[in-house]
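Attaching a single structure in C-alpha cells format; questions to follow.
Only one protein chain is missing from this complex, and each of the others stays in its spot.
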C-alpha cells in the first residue's frame, strides 16, 4: 500500500496491542508469537499494534524491537493492518524503527512523546513536526501520560495533525472529559482516527463517535472485544451493557492480582500462558508471577470462561 | 421526608452544583441566589447541590456555609431535592454542617475525603464509618482526587456502602475506566446512585448506566444539560452526539479563558454575571475576571446563545 | 508585646511544633498538654508552635482549635514565644483564629496557602496580601507542598514579604535547593526569619544561615534538637555530625513504623504516650497504633534512650 491508499482505508474496530512473547533468554518466543497472532485473527480483530506499552517496547533493546517487527510481519502476511510503536527518547532511534516498520509493510507507526524529559506543548509540536518529517509512514499520536508525564493538549493535537501524515490518536489517559475535548477539537477532520486504550471505557467512547479500541484484553479474548465494539457501533445499548460486564470481569480478574502497577501486564502475560498461547516472561524490570498468583489467574480464567459461555481460549 | 422516604425516591437526572453568589463584602448575594435558583428550576433540573467544589465551600467560613444552607432552603421551598456538601478536614465540623442541612430539610449530604492529610484506603473506611454514624441524613461519597489527593478505591466504596445510609457516589475524577470499575463493584446494589461530575462525560456514562450528572454548566444553561440527560436516558445516540457538541462549546468557550486551574469556576461565575443572574465575585483565593476576560466571556456567551438556538439566558 | 517589640526580638533556635494531646472523646487532654509543655520547656526549646501540621490543626474543629490556643496560653504563661497556626481554606476563619491568637498573647501566626484549590503564584500573592491586612499579629509563611499541592515561589515570598508584617518563612518541603533559592531571594532582608521543618536537614540549613528548626522530634527529645542547633550555630561540624546520627535514629525508629504517610504523626504521638507524657489519640482520619506497633515504638524508644546516653523521657 502507498500512503494515500493507507489513508483512504480508515481503520476502525479492535486493534490488539500485542504482548511481546519472550523466551526465557530474552529473545522473541516465535512459536508463542505465531500462536498469539493466529488466535487474535481467529477472534476477528481489525488490526495489530506491536511495540506499544503492552508490548513492553521500552524494555526491549533496539535489536529486539527490530526482531519483533520482522517476525510479526512474516507471520501476519498482510492479513491485518499492522501498526508499529516507535516511541523512544531519541528521535533518531524512533526514525530508524519507522524505517524497519516501513520495510515490513506496516500500515502506520505510533509514537508517544519522549518520556525522560517532560516536554511542554510547544516542545511537543516542534518535536512531532521534526519526527513526522523523518517518517516513511503515517503516524498515530499516542497519549500515555502515566508513563510520559505529559498529555497532548487538544490544541497541540490539532496543530500537529495539520500535517496529513498524522492520521490518528490513541488515548490511554482514561480521562473521559479530556478525550471528548480531543474529539471536539478534531471535529472538522472526520478522517482523523480516534482510538481508546482502556478497554473499560472503549464502548462508551465508540458510542460517542470514537473509531475503536486498542485493548490489551483482546490478546486473550479477542471475540469479546470485537462483539463489544460491534454492539457499540450499532448503538445496541442493552448488548453493550451486557458485554461491558464481561469486560469488567476480565479487567478485575486478570489485571489486578499483583501488588504493583505492573500487574496489568504481568497478569495478562500469565493468563496467556495459562491459556497455552505463549510464555509468561515479562521483560525486565518485571518478573513473572509466582505459583500462588498463577493459581489465582488460573482460577479467574476458569470463571471468566464460564461467564463467556464457551471455551474461548483454554485448549482451543 | 424521613430517611426511608428519601431513600425510596431515587434521584436521577441533572443535579446543579450551585455556585455560591457572593456580594462584594463576602456575604451571600441573596438576590443573585434567588435568581439562580429560579433560573435552574425553570430549566428543569432534577436537584440542587450546594457547597460543593463549584460552590466554593472550602473558601467559605463555617458561618457563610450555614448561611448558604439556610438561604437556599428558604428560596427552594422543597421544590427540588437539596444536597448539601459537608466536606471538611474536621469531622466535627462536617457533622455540625450535616445538622444544619437536616434542619433545612435536605435530601442528603455529600462529603469528600478530608483534604489536608492524604489518607489511605483503610483510613478512608474508618473515617467514613465514623462520619456516617454522626449524620442525621443519608450520604453521597464525593470523589474529587485533584483536590483531595486521594481517590476512593472501588472496594472502599463497596465497603463503606454496606451501611445503607450511604446512598450514592459522585465522581469528579474524569476517569472513565475508574468509574466503570466503581459501577462494576456496586453492580449488586442497583439503588446505589452514581452521578458524574464532568459534564463533558456525563452523557456517555448515563448511556452506560449512571444515574445522572452534577454539571457546573447547568447553572448557566440548565435546559441543555437536561436535554442531554434525557437523550442519553432514552438511548437516542444521534441526539446525544448533537447535544454533546453544544456542551463542548460551553466547556471550551466559558471554562478556559483564564490562565489557571481556577478558570472553570471564575469563568462560570463571570458568565452568570454576564447573563444578569448573579454577581461574579469568587471567594478568596480567587479574583474575578478583568474587563478583557469578561469581554471574551461575553463574546463566547453570544456565540453559544446562537448555537443553542434561542435566548436561554441573557435578558431572560 | 506590641508588634514592633515582637519584630525587634528575632526568633532563633528550636521551635517545637507541638502535638495536640487529645482525650478519648476528642477534647484537648489538658493534663497531657501541661506535661508536654513543661517537658519541652525543661528541654530548653526556644519557642512553641501550635496548630501546625504536627498539631493536626486541620483535623480539629474551629472550637477545638480555639480551645487549644487558650489552654496553651494559660499553661505557657509567656515563658516562651508562642506561634499559632491559622492555616485554613477560608480566609475568614484564618482571620478569626488570628484574633484568638492575639488575645492569647501570641508572638506571631503561621499560615500555609489554602489547600483545597491549588493556587497559582499570582493568586498566592493576592491571597496573602488580603490575609495580612486582616491580621493583628505578624505572620510566618508556611510552605508545606505535600499537603497544599503548591509551593511558594521564592519571588512570591519576596513580594509578600514587602509587607513588614510578614516576618518569616517555615519550609517543610525538604527541598534543599529550593530553600537555598528562598534564602538567596531574601538575602537583602536579614531580619526575615527562615525556619526548617524536617529535623533531618535542620542542622545543615542552620550551618548555611537558617535561623532554626521547627522539628517534630523536639516534642519527645527537646534537648537533642537544642544541642544539634547549638552545634550548628557554633559551626562545630564534628558535633553536628555526631548528633545528626542520633536525630536520624529517632527519625528512622519512631516515624516509620506504620505503613502509611501518617506514620510520622501517629508514631510521634505513640512515643509520647510510651514516655508517659500524653495520650496517643490522633484526630480523625487517623487512628492510634495497635499493640504490636506500640511494642515496636517502645523497643525503639529504649534503644534511643540508650543512644542518647541518659533517660530523657521515660519515667522522667
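Lettered A, B and C in written order, each chain numbered from 1.
In this section, contacts are C-beta pairs under 8 Å (C-beta built on N, C-alpha and C of every residue); 3 or more make two chains touch, one makes a residue touch a chain.
Please read these numbers as outputs of a predicted model, since none were measured by experiment.
J.: Since one chain is left out of the picture, which of the remaining chains does it touch in the full complex?
T.: Taking every chain of the complex into account, the missing one touches A, C.
J.: Out of C:41, C:207 or C:287, point to the residue that touches the absent chain in the complete complex.
T.: Checking the options C:41, C:207 or C:287, the one contacting the hidden chain is C:207.
J.: Touching the absent chain in the whole complex: find that residue among A:120, A:191 or A:303.
T.: Considering the complete complex, A:120 is the one touching the chain left out.
J.: Residue-wise, where is chain C in contact with the chain that is not depicted?
T.: Residues 174-181, 184, 187, 198, 200-201, 203-205, 207-209, 235, 237, 240-241, 244-245, 248, 251-252 of chain C touch the chain absent from view.
J.: Could you list which residues of chain A touch the chain missing from the display?
T.: Residues 26, 53, 58-64, 89-93, 96, 113-120, 122-124, 126-127, 130, 147, 149, 259-262, 283-287 of chain A touch the chain that is not shown.
Note that in this section only the chains that are shown with their structure count from here on.
J.: What's the overlap between the neighbours of chain A and those of chain C?
T.: Chains touching both chain A and chain C: B.
J.: So if I superpose chain B on chain C by CA, what angle comes out, to the nearest 5°?
T.: The C-alpha superposition of chain B onto chain C needs 180 degrees.
J.: If you average the CA atoms of chain A and of chain B, how many Å lie between those two points?
T.: Using C-alpha averages as centres, the distance is 35 Å.
J.: Can you list every residue of chain B that touches 2 or more other chains, as numbers and ranges?
T.: Residue numbers touching two or more other chains: none in chain B.
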